[in-house]
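Got a structure here, written out as structure tokens. Questions coming.
Omission of a single protein chain aside, the complex is shown with its protein chains in their original locations.
Right, chain A next:
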Amino acid sequence: MRAPPALSASAPRNGSRDSVSALRRSASSAAAEMSASSAFSDEKGGSASEPEYGHDPASGGIFSSDYKRHDDLKEMLDSNKDSLKLEAMKRIVAMIARGKNASDLFPAVVKNVACKNIEVKKLVYVYLVRYAEEQQDLALLSISTFQRGLKDPNQLIRASALRVLSSIRVTIIVPIMMLAIKEAASDMSPYVRKTAAHAIPKLHSLDPEQKDQLIEVIEKLLADKTTLVAGSVVMAFEEVCPDRIDLIHKNYRKLCNLLIDVEEWGQVVIINMLTRYARTQFLNPNINESLLEDSGEKAFYASDDEEDEDKKAEAATLAKRKPYVMDPDHRLLLRNTKPLLQSRNAAVVMAVAQLYFHLAPKAEVGIIAKALVRLMRSHSEVQYVVLQNVATMTIKRRGMFEPYLKSFYIRSTDPTQIKILKLEVLTNLANETNISTILREFQTYIKSMDKDFVAASIQAIGRCATNIGEVRDTCLNGLVQLLSNRDELVVAESVVVIKKLLQMQPEQHSDIIKHMAKLIDNIQVPMARASILWLIGEYCEHVPKIAPDVLRKMAKSFTNEEDIVKLQIINLAAKLYLTNSKQTKLLTQYVLNLAKYDQNYDIRDRARFIRQLIVPTDKSGALNKYAKKLFLALKPAPVLESPFKDRDHFQLGSLSHLLNAKAGGYQELPDWPESAPDPSVRNVEIPEWSKCTSRKDRKEKKVEKPFYSDSEGESGPTESADSESDSGSGSESASGSEESGSGSESEDSGEESESEEEEEDEEDQKKKRKKLDKTKPKKPVVESAESEQSSGAEDRKRVRKAVKNQKSASESESESESSESDDESEEESEEESESDTDIRKKKAPVSKQPPKQSKKESKKETQEMSLLDLDDFEPSPASAPVTPVNFLSSSLVSDLEGLSLTDTILAPTTIAPSGLIKMYELLHRITGEGLGVEYCFSRQPFSPDPNMVAVQIQFTNNTNSETKNLHIEEPRLQSGMRIREFAEIEVLAAGESVTVVMGIDFCDSTQAANFQLCTHTRKFFVSIQPPVGELMTPAFLTENDFKKEQGKLMGMNEISEKLTLGGKCVNEHVIVERVTATANLSRVPCGSDKECRFAGKTVSSGCLVLVTVATKDTGGAQLTVNCEKMVIGTMLVKDILQALSQ
């Protein structure tokens, strides 16, 4: 111990100075101090006894005054008055805060460590922690005070003593600290234990050799059951021994359960640690996803071929081989972290988000989107980090953020770095359906004043164009227009992007290349010039006249160009020499000669190399004859990729992810294990979680569907996840019991059991198919739609089967009942209205078929109808090409939504059978010169864009010759309206007819959509005007929801009319039928038989439309329509009135 000598050495110095200043002080007040110090400054400045000040001569004056003050401070610290001590300490702390050196006061300050005044004491601690490292020996003097503090009966004093003791970075006291931590770790007070946990990393950084002992303490504290300790000890764990996963096993469930009550900062640390833990302990919940994506989708939905069946069987067995059942502990983690998405702390939300992203089954990841979008309202720094992570997520799971597209729109007041990140997200989100809105938005961005942002926007347009083929030409045209922009940066950026785009299809664009060639006179930005030159060189065959001229100009200005431009000039020269040597030989020589004497060795090298390659000389190398191949080889088009691609191998939300580089201390996110490690290691006492496996399979089949559906379409995951979370969360968190845990758990296992089931079904199906084959020929082909339906239904059986199985027990019973008994069952009026229509449909065959068979047939059919409405959008073979598989998935999803709301609502209904759909004429066959076109509103969701109304168009060729190339041109639309055209019909043979589906977004107005219908010879102007009832889709509400929504839409939004019912409107069914025929609404169950209620949503904006028809005993009725859009409301009232009073 060297402490005593050091202390004694400093003592005399203090003494002498003290005596001087004591004299001063006694004479002068505090106000006079400054003048005094200046008087002394000369003397002190020259003093050689103060090396720490002497080394900085420039600031000598200031320091000497400090020095004087220090003297003064020491005196104050030595006084008996607490207020003086406090004043002195405050000034010292202020010095520390400003970064001034106050280390020479150490001895004077440390004496006060045992001061009674709390504030003085605290400030002394602050000082001590700051300077103890530099004055180790003196710091030792204070240790005994803390050791005494550790024994204090007050827990807060014990804690604070430990806190300061452990913060003093003096190696000599390591054993004391170790002892203190160990003792505190078994303290009665959780607060002291928490402090002990905090002390662990401090000691570890001071002396890493203590690691083993510290791990023991961590292990002990991990077992602690209080929320206070949990966060701190996990933090210690992360710093000291993040790889000791084995320590977590026993505490895993406890941590999961405590999580919600831990303080915010602890939550972040625990969640991040548990993410890593889960990655080592559980199986990948999306493990079967890849299988299904590859072959599954096709196998499920494709078709009638026998060979497909094999494939499917294969997929099924594959899936079977690796049945995935989510570990209950895995589910526990997901369930307990979910409420934290509601935290006010952005870091917690982000931590949960990354946990879900890395650990949750695909269908559930969607729930984090909303919370992340919320964070975007926060400070710009938070936005910055969140956007970085969202950008990475959008690449992997685009569907998740699609509904929030507009939240990423850019405001002119956003900082540039935020703008660019938002642009990145928007680009990642772009797909065929939303590209038009995104591009329109991008157009406004190009006009921004922020030029960096404009450049980024142009690049974004380029990326959209490469990724989405359909808009490539539009983008290209837009970019070409930008070439005449006044801002050079904009032009330059456009050139670079155009170059990349042209590379994809150069043949068609020689005009653009010519245009760009002209630009070379004006553009000065080197990158743009280089791009233009490259383009001209690459496609010199397309512009044979211009290319040599450009080279001539460039040869003239060669010496003044930037290096990249020079390189491209040489390139151009070489290429021209190879293709058109007659005209350009001399020019090339000239350019090469200029390059030969360039200052840049790169350019000299290139010139030499190219000369050898292209100019034939007597001893030219063997490569000469390949020169053409070398230079004019077909170059692959560049792939414009997001810079965020593959960033997700870093744990999201981490510093490393943000920087895209591994930061110090970053713990890799391990890959999922091949097979799950033994889950029993987490068992503590009662193995509560493991007993529910067998039971749930049977019980929970109902929920298994969301999962199923999500494996099919991109749109699936989000929606199903949302609906799942809505329905699930209530019960889950409310009870939090084990049962609900198992519930959501097996919903994930659903996928696998599904495929098993499916395999079983297969044989079943074959039998049925045979049976059907037998029956089919017998059946007269009276109603084509009907027969199509049944065969289609057969194909889809696999899909439906699963659904049917689970529901059949309870529901099919009630359904068949309702279909047979024509009326009543008010509770299930929804099915009723549907079965109603079914029955009508049935009636046709009934009359012509043997009664027995038809009954069986129709019964089966109704059952299927009400279970799943797949049949309804069963595309007739002709329309097949435009109705992609997505139809199925989207309808499945909407089915499931309906299901998950309540039990009383079954599958969605009300799509009028084809017979009831009214056909409208689009083009009469006389005006159409033999081409007749009719259309109807098929009332099916238009899968490529849910905001569009599906219009089914039937072309009939009444001529004797083929009609070719039927397509749409020049839509002239009201602002906001959009059309999604059907794919061009190549040939329509004489006498044939074909049906296609197109989508129109009418923007909830009854304005007509005008466009031209073109054949290979003629163009016809046509227009489609929708009746107001077709602008909506059914919405499925419960009675309560209906009332609530109606309550919200009172006043101006309510229109009600009295009416007298027409003669035929004798009963409810007619009313229901009339209303649903007029408008695409669904019936809402209603307690009273005097009222019929209907609900729907407008297709474009999703506004609710609620219709109530209340019949009165007197024969009159009251019609009420509630809709936010009053125009729609009024028109609808008119239409329904008319329908009902007929």
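Operating definition for what follows: a contact is a pair of C-beta atoms (placed from the backbone, for glycine too) under 8 Å apart; a residue touches a chain by one contact, two chains touch by 3 or more; residues count from 1.
As a convention for this text, contacts and distances are computed from a predicted model.
Novice: Could you check which of "MHD domain-containing protein", "Glutathione-disulfide reductase", "WD repeat and SOCS box-containing protein 1" or "Regulator of G protein signaling 11" matches the UniProt name for the chain that's left out?
Specialist: Spelling it out: the chain absent from the display is recorded in UniProt as "MHD domain-containing protein".
Novice: Taking the entire complex into account, which one of A:665, A:991 or A:1116 touches the absent chain?
Specialist: A:665
Novice: Of A:111, A:182, A:250 or A:370, which residue touches the hidden chain?
Specialist: Per the contact definition at the top, the residue touching the missing chain is A:370.
Novice: Return the single residue from A:556, A:596 or A:1044 that touches the missing chain.
Specialist: Result: among the candidates, A:1044 touches the missing chain.
Novice: Identify the residues of chain A touching the omitted chain, counting contacts across the whole complex.
Specialist: Spelled out for chain A, the touching residues are 81-83, 86, 90, 93-94, 96-99, 117-119, 122-123, 125-126, 130, 133, 154-157, 163, 166-167, 169, 189-191, 195, 198, 201-202, 205, 228, 232, 235, 260, 263-265, 268, 272, 339, 342-347, 349-351, 370-371, 373-374, 377, 379-382, 384-386, 406-407, 409, 411-413, 415-417, 441, 444, 447-449, 485-487, 653-656, 658-659, 661, 663-667, 729-730, 733-734, 736, 975-976, 1044, 1048, 1101-1103, 1124.
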